[in-house]
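For this view, one protein chain was removed and the others were kept in their places.
In order of appearance the chains are A, B and C, and numbering begins at 1 in each one.
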Amino acid sequence: MEKIAAAVRERAKRALATGEVDRVFAWKRGEFWYDVTPAVFETADETDELLWDSFCVANLSKYLTGAVRQGFKVGVFVKGCDALAFNQLLQDNRISRENVRLFGLPCPGMVDPEKLKKAKRYRGVRAVARAGDVLALQGKHGEQQVEAPAYLYDKCLVCRHPNPVVYDELLAEPQPVRTPDSDRFALVNELEAMSAEEKFLFWQEQFDKCIRCNACRNICPACSCEKCIFDNGESGVAAKANADSCEEQFFHLIRAYHVAGRCVDCGECSRVCPAGIPLHLLNRKIIKDIQAIYGDYEAGLDPNVPAPLATYRLDDADPFDGHQKGGKK
Amino acid sequence: MQRIGVFVCWCGSNIAGTVDVAQVAQSAAAMPGVVYAKDYQYMCSEVGQNMIKQAIAEHGLTRVVVASCSPRMHESTFRKTAAAAGLNPYLVEVANIREHCAWIHKDKAEGTKKAIALTRAAVAKATLNAPLVAGESGVEKRALVIGGGIAGLQTALDIADAGYAVDIVEKSPSIGGKMAQIDKTFPTLDCSACILTPKMVDAATHENITLYTYSEVESVSGFVGNFEVAIRQKARSVDAKKCSGCGLCAEKCPSRKAKSEFDEGLRTRGAIYIPFPQAIPNVPVIDRDECTYFKTGKCGLCSKICPASAVSFEQADEVITQRYGAIVVATGFDMIELDKFGEYQYGQHPDVITSLEFERLTNAAGPTGGKFVRPSDHKKPKKVVFVQCVGSRDTSGRGKPYCSKICCMYTAKHAMLIRDKYPDVEASVFYIDVRTPGKNFDEFQRRAVEEYGVQYIKGMVGKIFPEQDKLMVHGVDALSGETVVIDADLVVLASATKAKDDAEALGRMLSISTDTHDFFTEAHPKLRPVESHTAGIFLAGACQGPKDIPETVSQAGAAAAKAIGLLSKKKLVTNPCVTTVNEALCSGCLACEKICPYGAIAAKTIELTNNGVKETRVVAAVNEALCQGCGGCTVACRAGAIDLKGFTNRQIMAEVDAICF
Amino acid sequence: MIRTKVTPTTQTEALAEVLDICGTNAANCMQCGKCSATCPASSRMDVLPHQVVRLLQAGQVEKVAASQTIWSCASCFACSARCPRKVDPARLIEAVRLSVVRKAGGNYLKADAVPALADEAMPQQALVSALRKYSK
Partner (left out) sequence: MLLEEKTSQEQAFEPLIVAFCCNWCSYAGADLAGTSRLQYPANVKIIKVPCSCRVNPNFVLRAFQKGADGVVIAGCHPGDCHYSTGNYFTRRRFTLLMNMLDFIGIEKERFTVDWISAAEGSKFAAVMNGVLEKVHKLGPNRKMRDKRWKR
């Protein structure tokens, strides 16, 4: 991975030095060893700080909306899920393809620091190196090697697209897909099997934890409205105060509904939720329904295929026509 | 704060019988914003309306709520009342306490409670009502008629005579349609060509009519009064301006394999051909699929012999774009295929023909020159059997479940004509029911039986076996309960009518609906029979359902009258309840554009300064003249940037809140 | 022969039984006679198929039950295939037949008796139909 990282750095430097792009969106080190933060690079010199490692989980696509609108030509690194997000933003007219240089990065899956912490591998670590599926935790007392899959984010374990679905150039060899697609609906299926009462209690407990920090919304590549309806006092549904649990239900249902057919299932909403609400389950429920009822559609795969809620078929399933009377056919 | 007046109507005892109207008025008076509340026996009466006008003036009302019958009944009445008193008509709301309350509940306490809730919802909505001004749009003084059969011709002539320009688009190389193929017309037996040809000539020479033959409508956009239509004029490969119509090319064309469409395939035609002698325009067309020159690059005989050098192999399709105020659809009908009716031997035996083929066979200008002979051996038949309802009234899926309407009459006509000309020929008709409602229709059919001795047999034909040069027709006489067999020489099948195969596609292009059988649906089966659901688009003839010629012509006249009524208007008032975009909220994702059935939403680029930085942004823009106000886009818009006037998100939510009060 | 007047009705138990057995709706029939015209066995029938349907529409099950027709029908289903109204006359006839043979002792033929009666030249279809028809 370090070898690829060097190539990544080199490519960014060249892009800025030759004026191929005005800005490069990439990652740099945050405060801690497990902390990687998105960063904007404006000059070739700055790119020494640029990095690519097992913690580059942050999706950079959404940052493009502002920069592209101001007329900058931007270079951006995309992993598999980021590329889906990129396409979704493209479909929503939030960015323009011409102003973006896409550097594709096949992704081996990102490491979840929380999992390392839970496994008590956390203490004393200064840096983490990676070769294939082996993580080398380097600390005060030397190096310790662990198997990477055990510490990857859950969402990475059911990743369908480790390789970008769209890019201008690919900077590494493609990665194999880890698990079959069906696995990602396991939890949804479990919840569906519960009684109405159990389901409600489960979700009420989850939604009650919500502090309305809006992290889920801000990270989401499908949530890209100029002004969210929940921030708009005129809309009649705006509410920030956690006055009553019903408002959290409203917020989260509508949030999930607004990304229906547009969610690329990157799982970022759940990852960033400080309260640990499994928001991605709502999204996946919708994805599952759409696939079951309206056929295979994957948001972000092809921006030219109309989204399920932006189209219809005359012979769509009709769960409401219990009477089968009247009307055409 | 609004100053709202609430007016509760008794509707005599219709409402007052189950709703305590006084209590509704009393409760309304206490609702937020209400400064005046009153009940009266008949709010829609002159006295009632004056009461509203007076209250608007005296109490300075800014909103009016009328709790009365359905808004479908009197909303426009009360809007006019408010307008007369100087209030914007869209500041009026109606609470439906009759159809939705008084008439369905028996218990007075319950009814009163519900009436109060409905009134509260109307008050809550009215509070948020905004004054709306209906827009205006002009009317393009030109009509388009799609289809050049008798329906289209009659419509076009009527509109043109009223002084408006009309374009006729006809798919085939000549106008005339099905009627041109017919020999005689029932119930008067006048010659079809004799009454149609003058109309064709009239249309061709009328100063207000332009013909586009061998042309098809390619796209339609716009709205009532302002349609924009692209017409594809297919390449004739003959320059109509140079051609004198001498017909030499058609005569000399060496390719003779193509079947004549006009003669129902009973004879062949050249690759370059004039469909029939009276064709208008009298200009040949090259069937490029059949032409040796187009297939191999060799031949070109027509071009060489044309005295006017009118043949042009290079001619290309031309697309003409034109604006129209009204469109009349008159695309006509077809006959069903009979491949599912193997028992009748159609297609297997040349002497089993359809009624339309029979028309050509007996026509003086037809393939036999009017000589009544059968196709197989050109001998004169002795016995002719007619079978009605071949595929009509058939729910089994082989045919069509509806009655084709015209077959009883034309079969009687055919049988009668045979018996009249050739008294030695026997004619029998198998029928299920004889349906002859129409002026002089039943008399006509009875004459066939009583004067001309046509054998009518109630029953169907089960199978036909060819035996030597005869066709053994096995059937049943259901009335006598006998099985029958007739050794016929010719069998004529009255196949069912059907909508044109491309009717649904055209319907989609025009955004007008079709029924289960692809006939165009009228706006109301009784009261608006010639209008489609889309304003400005009218229907004439058999494209709306099976019809005979008199009916077609009267519907064509009616459609023309509707079109003239529209074209004569200076301005059209548009619906003010349209959507608007709040550009500050719009992200330009154009989810709204994708679901708009009217193409009323388009992208627009705006420039703005965001925190001192200049940005360009794409936003949605609504064409108010196109928007019909369904509001589907408002739901597609996640940010609520697009909203529907008269039914805003806030208004509907206020109603929900008031109902759940 | 003396003609007696009948009272058309759809409310008889016998009719209900017949309609229950076959599951088709005689009311769909518009008496076009296609079935009778099509029927290859009509020459042996005293009541033609379309008349069977009409009698059933009027509730006259006994007349059909007493007819030769129900035993002449070869169950070739030509009538059903060509019926424009999906009435399925063959099934109606079969149902009447069943309502007769289901009555105690009503069996027309025992299965054991068939081999002796079988005709080598008889087509398979008719043979199977006969078994179905006579051995309930």
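The criterion applied here is as follows: a contact is a pair of C-beta atoms (placed from the backbone, for glycine too) under 8 Å apart; a residue touches a chain by one contact, two chains touch by 3 or more.
Predicted model only: the values in this text are computed from it and were never measured.
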Legend entry - Contact set of the excluded chain (shown chains only): A, B
Inset, instruction - Check each of A:159, A:256 or A:301 against the chain that is not shown and name the one that touches it. - result: A:256
Inset, instruction - Among A:157, A:191 or A:215, choose the residue that contacts the chain missing from this document, as touch is defined above. - result: A:191
Legend entry - Omitted-chain contact residue, chosen from B:133, B:316 or B:660: B:660
Inset, instruction - Quick one: say which of B:3, B:288 or B:533 touches the chain that got left out. - result: B:533
Inset, instruction - Using the touch rule from the top, list residues of subunit B that touch the missing partner. - result: 70-72, 96, 98-107, 110-111, 113-114, 117-118, 121, 511, 513, 533, 577, 595, 597, 628-632, 634-636, 644, 647, 649, 652-653, 655-657, 659-660
Inset, instruction - Write the list of subunit A residues that the hidden chain touches. - result: 191-192, 194, 196-204, 237, 243-247, 249-250, 253-254, 256-257, 260, 282, 285-286, 289-290, 293-294, 308-309, 312-314, 316-323, 325-329
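Keep in mind that, in the parts below, only the chains that are shown with their structure count from here on.
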Inset, instruction - Report the topology of the inter-chain touch graph, choosing from line, ring, star, complete and other. - result: line
Legend entry - Distance between the centres, which are taken as Cα means, of subunit C and subunit B, whole angstrom: 46
Legend entry - Residue numbers of subunit A (touch at least two other chains): none
Inset, instruction - Show which residues of subunit B lie in contact with subunit A when the two form their complex. - result: 515-516, 584-591, 594-595, 603, 613-618, 636, 638-641, 649-650, 653-654
Legend entry - Residue ranges of subunit C in contact with subunit B within the complex: 28, 30-39, 42-43, 47-48, 50-51, 78, 82-86
Inset, instruction - Spell out the part of subunit A that touches subunit B in their complex, as residue ranges. - result: 69-71, 91-94, 224-229, 232, 234-237, 258, 306-307, 309-311, 328-329
